[in-house]
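Complex shown without one protein chain; remaining protein chains in place.
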Amino acid sequence: MTSRRLLWLLPIALLPVPLLLNPYQQYVLNTALIYVPVGIGFNIVVGNLGLLAFSNVAYFGLGAYTSGVLMAQLGLPWWLTVIPAALVGGAGGAVASIPALRGVRLFYLAIMTLAFGELMRWTYIRWEPVTGGSMGMAVPTATLFGWALDTDLRRFYVFLALVVLIVVITDRLLRSRFGRAFLAIKDNEIAAAAMGIPTDRYIVLAFAWGGAVVGMGGAMFAISVGHLTPVSFDLTELVRQFAIIMVGGLASITGAIIGAAVITALPQVFANFPGFDELVFGLLIVLVILFLPRGLASLLARAHPAFIERYYRG
Amino acid sequence: MLSLLPQLVVSGTATGMLYALIALSMTVVYRATTVVNFGHGDMVAAGAYAVFVFGLGFGLPFLPAMVLAIALLFAAGFAAQRFLLQPIVGGPHLSLAMMALAIGYTLRGGLRLQWGTETINPQRPYDMDAYMLGNVVITTDDLVICTSVLLLLAALFVLLQVTPLGKVIQATFQSQRGAALVGINVPMFHALMWGGGAALGAVGGVMLSMIAPLTPDLGQWTLIQGFAAMTLGGFGSLGGAVAGGILLGITEKLLGFYVSTVFIDVTGYLVPIVVLMLRPQGLFGRRVALRV
Partner (left out) sequence: MRFRHAIMALFAMAVAVPAYADSTQGITDTTIKIGNLGPFSGPQSTFTPLNYGPEAYLRYINEQGGVHGRKFVTVFADDSCNEAKGIAAAKKLIFDDKVFMIMSNPCSGVAMAIKPMLVQEGVPWIGASANPKISRPTSPGIFHATYTGIESGRAMAAFAMSKPGTTKIALAMHSDDWAHGYCDNAVDYVKSHNGEIVANTALEHGATDATAQALQIKASGAQAVMACIYQPELIILLRELQKFQINVIVLGALGADFNQVVQAFPNNEFLRQRFFQPYQFKAKIGTSTLKQYQDIFLKYLTKDELPKVGPPTNFYYFGVPAAIVTVEAFRRAGPNPTRESWQKALESLKDFDTGVLADTETFSAEKHVGVEKMYAVGLSPKGQETVYKAWGDALPESE
């Protein structure tokens, strides 16, 4: 356990980093932070629970639009919109779990959840009075207790605190009886039900918690980008988020963190070779899945036991 | 307004056949390997570009260009399975799905680097004519697509139900281990089926490029519709895939014309949701869903 405490060094070590960076690099760092909860939430359902649910972008969009609309239309300060964003994202997760509760599995579940995400994007386009439609909406400058979050540097510290909170709570959740129940359901759902685990309840919980976490990521995204359009929540975004957990490592919080960092940084590394984006992105995923089927996190876990996540059959 | 119903149904069937063509090639791969090829849309685009390159680039007439393109895509599909999917075949479904997606992405990235700045009008092997059937208009494209898909369906049906290959496919679909035990070279067989699926994708690409100009994203819309059609038909059923495609095509036209055109691009999502909530195994599928 003490070695796990060492992991706290990571966010502390990150504290001075943005001061050494220019606003561009700070923005990239913030984007990576945003994708950490996005990856974590996706991973709970897909990695820990083992269901093929592809509605992650729906929660991301719901969180972003909830936060953005509450700020723009009701004039709420950003910090007051984070909880509603999480609630709406979580509600989205609960809705997305309905087909799973009906017994829909595998690729049938994949298309239904995919459809949910795309229908949400369709809703952002069509619900013009609220979302601004396809022209998008400007998100007002965020404030935190009267303090304007108008630079990437300021947003970084708020994002970091939020991400640490999400990581800690999710880690606790996954190492509690909830996490063990998820694992039991993933291994053998019928056996889990036979053992008296209320599988339905746990499935809803996993979806809702995943949705809530991703929704908070959406709230962060809203103020980082400052301009929301439905295009940001399309299938390309879904592939990006899927790539985060596959490259980082399934059913692993460390994996989500590494995946978020790598997938965010990758296009920047190749920024001076415009046009190579899709090619490089595709090749990276091919190589990682081929040679590191458990993602980049498995490298860390091999290097030091502190990185082995105990709810994961490592 | 009701007088336009026959037209909408006929046009919807033609569109649906296009979706069915994509669904058929994905079904072939799924039946053999239980992998849904999410990169299939890019193979469709690659097939269309291959025909274009062999045709305009090397000056070949349409038919030889198409044969070469099909052969090329077969080789590409074969190689993709052999070198990229076979090594991870024991892994989770998700890795296979992501791998297929990533192969497609890489392919699309390559096409984009080469042709991303332009929209290409491919050569047409025949002129587009319109025929009147009562007050229903049918184009050559409609006829060619419908005939091709029905011929393919018949050929695949014979292949799967009558020939020994069909038994091999059925055996490996039911139990890969069992199939290996009775002497079937499962990896080789999988690679061949991937090649076959990709080759069918090339055919789909040619059909599509009759209708829509060539861009690297040519296959994306139909991929989603094909996936939806496959779901409706119950994964793995050939007839179901075609029926699902036609159902989608017609629904799209009716919903679009009688309600609003804004529903057309989400028909492929709405129909599967409605159908699967009522029948979790799809319209023609056997019950595989889990209830606990």
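For reference, chains read A and B in written order, and residue numbers begin at 1 within each chain.
Assume a contact is a pair of C-beta atoms (placed from the backbone, for glycine too) under 8 Å apart; a residue touches a chain by one contact, two chains touch by 3 or more.
What you see is a predicted model, and the numbers here were worked out from it, not measured in a lab.
Trainee: Of the residues listed, A:Val225, A:Val262, A:Leu284 or A:Ala297, which one is in contact with the missing chain?
Mentor: Answer from the full complex: A:Val225 touches the omitted chain.
Trainee: For the chain that's not shown, point to the residue among A:Pro23, A:Pro198 or A:Pro305 touching it.
Mentor: The one listed residue touching the chain not shown is A:Pro23.
Trainee: Looking at B:Ser11, B:Ser25, B:Ser95 or B:Thr172, which makes contact with the chain not pictured?
Mentor: B:Ser11
Trainee: Touching the hidden chain in the full complex, which residues of chain A are there? Just list them.
Mentor: Residues in contact with the chain left out: 15-16, 19, 22-25, 27-28, 31, 125-126, 133-136, 138, 147, 151, 153-154, 156-157, 221, 224-232, 236, 267-268, 271-272, 274-278.
Trainee: List every residue of chain B that touches the chain not included in the displayed model.
Mentor: These residues of chain B touch the chain that is not shown: 1, 4, 7-8, 11-12, 14-15, 18, 56, 109, 112-121, 124, 127-128, 130, 137, 139, 208, 211-213, 215-217, 220-222, 252-253, 256-257, 260-262, 264-265.
Operating definition for what follows: only the chains that are shown with their structure count from here on.
Trainee: Which whole number of Å gives the spacing of the CA centres of chain A and chain B?
Mentor: 31
Trainee: With touch defined as at the start, can you tell me which chain B residues reach chain A in the complex?
Mentor: 36, 84, 87-88, 91-95, 97-99, 101-110, 112-113, 116, 220, 224, 227-228, 231, 235, 262, 265-266, 268-270, 272-273, 276-277, 280-282, 288-292
Trainee: Under the definition above, what is the set of chain A residues touching chain B in their complex?
Mentor: Within the complex, chain A touches chain B at residues 46, 50, 52, 99, 102-108, 110-112, 114-116, 118-119, 122, 126, 189-190, 193, 199-200, 235, 239, 242-243, 246, 250, 275-283, 285-286, 289-290, 293.
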